[in-house]
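Note that this complex is displayed minus one protein chain, with the remaining chains in position.
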Amino acid sequence: MLDVVNLSHTYGEGPNAHQALGGIDLKVAEGEMVCVVGPSGCGKSTLLRSIAGLIRPTEGQIRIRETTVADTPGDLAVVFQDYSRSLFPWMSVGDNVALPLRRRGKDRTARRAAAAEALEEVGLAAASSKFPWELSGGMQQRVAIARALAYRPSLLLMDEPFGSVDAQTREDLEDLVLKVREHHRMTVLLITHDIDESVYVGDRVVVLTRSPARVAGELSVDLPFPRDQIATRELPAFVHLRAEVGRLVRAKKESPPVQV
Amino acid sequence: MIDRRVVVRGAAGAAVLLIAAELAGRSGLIDPVLLPPMSTVLAGAAGLLADPEFLTDLWGTVIVWATGLLTAIVIAVPLGVLLGTLPRAELAARPLVEFMRPIPSVALLPLVTLLIPYDHGVKITVIVYAAVWPVLINTMYGLRDVDPVAKETLRSFGFGRLAVLARVSVPSAAPFVLTGVRLAAATGLIVAISAELVAGGTDGIGAFMIRAGSGYRTDLILAATLWAGILGLLANMLLVRVQRWAFRWHTERTGA
Partner (left out) sequence: MTTTVEGQTTRGMRAGLLAVLARVWLVPIAVAAWELGTRQAGSTYFPPPSQILARMYELWFSGPAAHLFLTDGALGDFLPSLARLFGGWALACVLGIGLGVALGRSRKLSGYIDPLVEFGRAIPPPTLIPLFIILFKMGTQMQVATIVYGVIWPILINTIDGARHVDRVHADTAQAFGLGRAQRLFRIILPAAGPKIFAGVRLSLSLAVILMVVSELVGSTNGIGYQLMFTQQNFDLSGMWGAIVLLGVLGFVLNASFLVVERRVLSWHRRARQTT
């Protein structure tokens, strides 16, 4: 489904150059939910922005369903961390959700219906005619998720989607994402710095090293579905996986990888 | 740090325009009497600097402009401070200000010409009328925007109202005042030249242009326009410099 091959990116030139990505290989299978974890500032966002076609990587290749991602973004949707800046304050919630559907060649009524359905799914059916800034942070992020859902992308990218909300809302949103992903059999790539979260929502966790980011290792998460905030987190397997991911994140802090 | 590419591109853009204008004139695409080639205009502009007649005109504009601007500052700043510190007075005066401000100062020219027989006096009066408003409004706004914590700090040390005004309110409103002065300077130049064009008079860039226009000397008109533009550019640059230098603390604090 998603195939990232030897992806490198360097910002700037000459002595001020900063290498953010140092050759990343990553595969995401159809219907899989992969979490990418790494220390802050390691280049996770650069990876996501490259996959979304927002920046052109200096080296390497990205293919979505065998099509190379070039300037034009692939058939994907993005949920950004900063919901207040990702939703457009001059449009109603419904219009925000419906906007990308224009690209799907749907007419006005079809767009409205799709938007209403998506909002219903995230539990915000009544908020359609409100403006984003009239909602709480968690609700705004639900709108952003609804927008991604309505678009029916073949790949959903999420960049620290729960990074700016309080702990309770965060758990609700994690469960919401698990639910809709299950329902639509969506392929998701979620970027986070939170180890617990990556294990809780992911089918697989990929750990990146400090910048320039490389893949430090990856783990399959064989936790049963449906997951539960209390029950899942107290499973020995969960505790074990969390420790494993933590070790991978930490290990590379002390011994940086050898330059190739 | 200025990017070298920016300079090169800017120069290229200007060059393309100049060459296009030159070609349009030379090839006869535009009647050269109406729009002379750029080389003629630039040569004319250089020549004007050595022309005592034009220099007198230039000086005439500068002098009425500067006098008008200074007078406006002398009137508007104290008035703005007064209205800015007395909210009730400001509230009452606001409708009068809101009605008088939109009257275009050049509309007063016919009246002022009748009242004041002295040519520079007419121009200065309308410049003052135009330049007062931006300074007044910005001064009032600046005083209202003073950080109350700063005022209360000083009050708590036992300073009186006037001391607070002099030490906190006026200094912290000063950047706003200077912004107003910059706006007033730009408007003032527009009004100065408008007044010269409408009322004529003995000297001024506008008067020079009328004389050049009656002789169909578009090259001289354009050359004088060029100098008027440079005058405006210089004045703005100067005031921006002054503002940056005098209020480093302000730009640093707001990160603007």
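In order of appearance the chains are A and B, and numbering begins at 1 in each one.
Basically, a residue touches a chain if its C-beta (ideal position, glycine included) is under 8 Å from a C-beta of that chain, and two chains touch if they have at least 3 such contacts.
Quick caveat, the model's predicted, so the values are computed rather than measured.
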Sort through A:Y151, A:Y200 or A:F238 and give me the one touching the missing partner chain. A:Y151
In the complete assembly, which of B:L23, B:L111 or B:A163 touches the absent chain? B:L111
Go through chain A and note every residue touching the omitted chain. 49, 52-54, 72-73, 76-78, 80, 82, 84-86, 88-91, 99-100, 102-103, 131, 133-134, 147, 151, 157
On chain B, the omitted chain is touched by residues 5-6, 9-14, 16-17, 34-35, 88, 91-96, 98-111, 113-115, 189-190, 192-194, 197-198, 205-206, 209-210, 212-213, 216, 218, 221-222, 224-225, 228-230, 232-233, 236
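Everything below uses one rule, namely that only the chains that are shown with their structure count from here on.
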So, what's the distance in Å between the C-alpha centres of chain B and chain A? 53
